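What follows is one structure encoded as structure tokens, with my remarks underneath.
One protein chain omitted, others in place.
Up next, chain A:
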Amino acid sequence: MPPVEMLTHTADLRIRVSAASIAELFAEALRGMTNASGPVWAGENEISREVSVSSPDRNALLVDFLSEALRWGDTNNEAYTNVVFEEISDTSLRARLIGRPIKGLALEIKAVTHHELEIKRSASRWTTNIIFDI
């Protein structure tokens, strides 16, 4: 199973993310969001942004983490393709987003929604659907 699959949605963007661990799931979700937005890179300089998020549970934590990445990217004209977790639990995380400056995006992702987002474990994989407002 590929880590990120594009699913259909009438108006917005629905993806399914799958990974061997929660940290990898969050990282793949970040990459899935960035890839879907089609960044036009503005240079090779690596950028690092620190994020710190607390949420009521794991599902909300994923939405809040991706929302933070979206906000940093939109405010600073950047996109992130990797994340280094310094700490991650079911309800909080501290991490560094790694990315590059962008000239623009092919697709505007307005927001990360909670709709249908439910992190589940089956066999040795963690999976969830995520719907982005575009």
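In this section, a contact is a pair of C-beta atoms (placed from the backbone, for glycine too) under 8 Å apart; a residue touches a chain by one contact, two chains touch by 3 or more; residues count from 1.
Just so it is clear, contacts and distances are computed from a predicted model.
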item: Undisplayed chain, where the name is taken from the UniProt record, one of "Putative transcriptional regulator", "CheY-P phosphatase CheC", "Probable chemoreceptor glutamine deamidase CheD" or "tRNA-splicing ligase RtcB"; value: "tRNA-splicing ligase RtcB"
item: Selected residue (touches chain absent from view) among A:P2, A:G43 or A:G104; value: A:G104
item: Absent-chain contact - pick from A:T8, A:N45 or A:S124; value: A:T8
item: Contact set of chain A toward the excluded chain (per top definition); value: 6, 8-13, 37, 55-56, 59-60, 63-64, 67, 71, 74-75, 77, 104-108, 110-117, 131, 133-134
